[in-house]
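Following this message is one structure expressed as C-alpha cells.
Left out: one protein chain. Kept in place: all the others.
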Amino acid sequence: MSQTFRINEAQKKHLLDSLKKGVRFDGRKLDQHREVSIEYSISKSAEGSARVRIGETEVIAGVKLSIDKPYADSPDEGSLMVDAQLLPLSSPEFELGPPSIEAIELARVVDRGIREAKAIDTKKLCVKEGEKVWIVSIDICTINNAGNLFDASALAAIAALKDARFPEYDGVSIDYKKHSDKKLPLTKIPVAVTVFKAGSTLFIDPSLYEEQVIDARLTVTMMQNGELCALQKGEAKPLSIEEINQMIDLGISKAKELTKHIQK
Amino acid sequence: MGKLNVKENDIVVPGEVLAEGMDYLPSQGTYRLEDNVRAGMLGMVRIEGKVIKLMQLNGRYVPRRYDTIVCPVIDVLMSGWRVNTNSAYEAVLPIRDASSRFIPKGADLTKFFALGDYLVCKISNVTSQKLVDVSMNGPGLQKLEGGRIFEVNPHKVPRIIGKEGSMISMIKYATGCRIVVGQNGLVWINGEPDKEVIAYDAIRRIEREATLPGLTDRIKTDLEKKLKIKIESAQQFHEPQQQESQAQRDDSNKDSHPEEGGSEEEQY
Partner (left out) sequence: MTATKTHTLKRADLKKSSTEGLIPMTYDKRMDGRKRFEEMRPISAKVGIIPRAHGSAMFQIGKTIAYAAVYGPRELHPKFMQNPKTGILRCNYSMMPFSGSGERVRPGSNRRAKEISMVTENALAPVLDLTEFPNAVVDVFIELPQTDAGSRCAGICAASMALADAGIPMKGLVAAVSAGRVDDKIVIDLDYNEEAYEHGPVADIPIAMLQHTNEISLLQMDGEISKEQLKQALETAKKSMAQIFEVQTAALKEKYNVKAR
C-alpha cells in the first residue's frame, strides 16, 4: 500500500508476544517462506536475467558481459561486479540519488555469496592472458518492496547468472545482438537465507511490519554441498554463539528448500 | 435528448464518454466536454436521475471534515501535537481539543501523547490550503494501546465497516478482537494472536471483493468455519449511529456499494 507505519513500543511487545507463540500476522509459521517464484530471461537486452518473487516482494537481476583488461594481480582471471539499486519505484521509502548504505550492503552481501563460493570459474573468463578477460556485471533492481529484499536479491542474482549466455565475440568487438549458446562457467549455486531475531524468536522471510522489530539478522549463504560460503550479521543487537548456531541451522535447512526452486 | 452510454456500477476510465447530449449533468468525478459528459478519473458509475458521478476506487486518502481517522503522532509541539493522517497533509491536534480534562500550560505534553502513539481522532477542520486540525473530544476518540496497525484502501472502508457497522461488528464478535477502522485506511486490531489473523484475513478479503454482491454472507461463512461458531445473522450487528456526521458528510460515500453502508462509526 504505501508508507510503513512506525511501530511503537507497545505494538512491538504485542508482535513479539505473538511471535513467541509462533503466530505471525499473515498466519505463516516462523520458518515458512511466502510463495517463491523465479522467472528466467525476463530481459532480452541482458545477457542473462531473472525475476524473483517472494510473496509480494519482487526483484529483477540482469547480467551484462563485457571485455576489459584484467587486474594486474590476476592476469588470467575475469572479474565479477555486483550492484544493487533500491528503486524509488519499489517503495515510498526509497529516494532518488546515489546508493544508500542499505543498497551498498545489499550488493556487497550478494556479491560475497557469489564470489566466495567461487560460483563462477573466473579462469574460464580469460580470453587472452594479461590483455582481455570477460567482466561479469550483475545489476539488482527492486520492483516491489514487501520485505526480505536480501533473499529475493540473492536468489535473483544467482538465477540471472544461471540464465546468462555469452554474446558473440570475434576477438575485436562484441555483437550484443547475438547470444551464443555458451553459458557462463557456473560451478556452484550459492543460495542465501537471512534468519532474523526478534525478542527471543528466530524466523525467516519477514514482512515489512516484522522488519521493524528485528534485533539482529544473519544472512547465511550456502552451496549445494551444504557448506557455507558467506555470512553477514546485520542490525545493531549482538547474538550469542548458541543463537548463531541455531540461525545457521535454520538458514541451511531453508537454503536447501530455496535451492529446489533454482533447480527447476 | 441524451444518450447514456453506461449503467450503474460500470467501471470507467478517465476521458470515457459517459453520456452524450446536454440532458445529463456532470458531478463528482465527471466533467462536461462540448456536448458530452466524460469521466474525470478512474471510477465506478453512480447515476442519480440525470446526474452522473463517479465513486473513487483507488488512490490516497484525502482529509475531510468530520472523518474519524487513526493517526500516529509524529511531533510534539508547544501547542499540541502533529499527526500523520496517511495523506499528503499532516494534521495538528491542539491542546484544547486533546482531552476533556484540563491540560495546564507548560505541562509535559508527552505524558499525554508521545511520539509514535496511535490516536483515534476526528477531523475538525480542513482549510483550502489543506491545513488540517483534528480533535479528540468526542465519543470513541482516544489513544490506542498495543495491538497492530495495517493499511487498507481508504475507498473500501465503508464496505469494511458495513451498513451501520454490521460487517465490522460481525468480525469483532466472531474473533473477539477490538478493531478500529479509520476513514484514512488505517486499521487497528487487538486480540488473541490467532484470532487477529482471522480478522486480518477477513478484512483483506472484503478489500479484494468489495464490489461483489453476497460478500457479507461469504465472510460470515468463512468466520463460522474458521472459528467453529454459529453466527445467527449478519443483521443482528446493526448498531444505531451515534454521530450526526453522516448527514454532514459528502453523499458520495453513503450511496456507494450495493450492500454497504456509510457509517464511519468506530466501535471496538
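A and B are the chain letters, set down in written order, and residue numbers restart from 1 in every chain.
Note that contacts are C-beta pairs under 8 Å (C-beta built on N, C-alpha and C of every residue); 3 or more make two chains touch, one makes a residue touch a chain.
Because the structure is predicted, anything quoted here is derived from the model rather than measured.
K.L.:
For the chain not shown, which residue from A:I7, A:V23 or A:L87 touches it across the whole complex?
P.N.:
Counting the whole complex, the residue in contact with the absent chain is A:L87.
K.L.:
For chain B, which residues touch the unseen chain?
P.N.:
On the chain B side, contact with the omitted chain comes from 11, 13-16, 29, 31, 33, 38, 40-44, 56-60, 62, 87-90, 128-130, 155, 205, 208-209, 211-212, 214, 218.
K.L.:
Please identify, in ascending order, the residues of chain A that touch the omitted chain?
P.N.:
1-2, 42-47, 49, 56, 58, 60, 62-64, 66, 83, 85, 87-92, 96, 98, 137, 139, 141, 143-146, 174, 176-177
Everything that follows uses one rule, which is that only the chains that are shown with their structure count from here on.
K.L.:
In angstrom, rounded to a whole number, how far apart do the mean CA points of chain A and chain B lie?
P.N.:
39
K.L.:
Under the definition above, what is the set of chain B residues touching chain A in their complex?
P.N.:
Residue positions touching the partner: 60, 72, 84, 86, 116-118, 145-153, 185-186, 190, 193-194, 196-197, 200-201.
K.L.:
Using the touch rule from the top, collect the residues of chain A that touch chain B in their complex.
P.N.:
Going through chain A, the ones touching chain B are 1-3, 5-11, 13-15, 17-18, 21, 23-27, 209.
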